[in-house]
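Please see the structure below; I have some questions.
One protein chain omitted, others in place.
The block that comes next holds chain A.
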């Protein structure tokens, strides 16, 4: 077996490289199941032969609809070994959402457990018996710039957008010194399978020789974290901003025993960072920023004691390897090998968000984040808001206009506007729908109607009836006046 000529810019070959170095190391643990690198490799090789027989290969996208487990990880590796890209879908998503994505992919089959109601045939890895000796999957001619995975982010109207990400997007990150990845490191897998955070946790460990531990249950809670620190020697954790803030506020001691904590995804809370640093001065706290369209992280910052009080907010930091940040009219634009190939089945949106600009006389392909940024005197990036009204709540990108469009169609709603609500640190916590309603409906009925047509994270947390929506002299909604009306209602 070739052990030295793996192309470590490819996710699956970087994994094979580590598997050849230390085959008996545990790669993935979930409950009582422990897969060594050797077992994960041979399982993936066995699956890859089956998938190739079903037509998986270069240029294809294979949807995977499995609960988190070592088998899921083996299936994803197997897809990559055939040269195809995977789209990991969450089995908890509503059936219509999954069907819509399968339709976008035009998938001839889906990797899933047996359920009779998929619109396409399912191939079930749990039916396979992996023999003791498996032929290594043949190496395919896929290159690092080709598609490896499709991440799903909240898109317009709650319909998820698929971002096609290349192998190099993920593998570029791990020579980086922003955090410690490699043999001896043990990381929790807490991100949803369809998010790019999953790539960070799983491939960050498995392409560098570390171990990934998948917690049981849907919701990752501090008691599970403590158990993993004790049982697995867990030392590395990524939490989205919302979860990080929750854990710090409710159970700050739960991080004890960790070596490094990465967090990001929404506007950071200086209060939470300050409280974390007070409780855990010896734990590396890394603030991370980056849209899925530029794969996982664009910038990172090792948080220091003086950062929470920084007048520009906690720094987003400096660029990760093979990545550059350009401020074009104040908007954060990203270039480099982390950039997505585009959106699945949406060339129009791809052309709008990704583009080529001339920087210092050279054409540069960029992704426009829609985030506003500024650099301080040391060159460190800071977040300054959005170019549009997009807000992020509990990790979901939300366009208030999408909620307003849906609310305007509810019978009895004459006019409406949506505002985010914030906690005392300025972080968005929920949505308020202000609306003028006639006598035929009630605020509760409006909310119930919206719950029927919108995904849960887009349903306003409260519906506030108002006499009129305030407008500014240009006839547009006056969001400042509206915010005063909302604030006057207490809560």
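As a convention for this text, a residue touches a chain if its C-beta (ideal position, glycine included) is under 8 Å from a C-beta of that chain, and two chains touch if they have at least 3 such contacts; residues count from 1.
The definition used in the following text is that contacts and distances are computed from a predicted model.
Visitor: For the complex's missing chain, which UniProt name, "Phosphate-binding protein", "Acyl carrier protein", "Ketosynthase chain-length factor" or "ABC transporter permease"?
Guide: In UniProt, the chain excluded from the picture bears the name "Acyl carrier protein".
Visitor: Could you tell me which of A:42, A:170, A:242 or A:318 touches the chain that is not displayed?
Guide: That would be A:242, which touches the missing chain.
Visitor: Among A:217, A:281 or A:347, single out the residue that touches the unshown chain.
Guide: A:217
Visitor: Touching the left-out chain: which of A:33, A:103 or A:250?
Guide: Per the contact definition at the top, the residue touching the missing chain is A:250.
Visitor: At which residues does chain A meet the chain that is not included here?
Guide: Counting only chain A, the missing chain is touched by 217-219, 221-223, 242-243, 246, 250-251, 394, 430, 451, 456-457, 461-462, 491.
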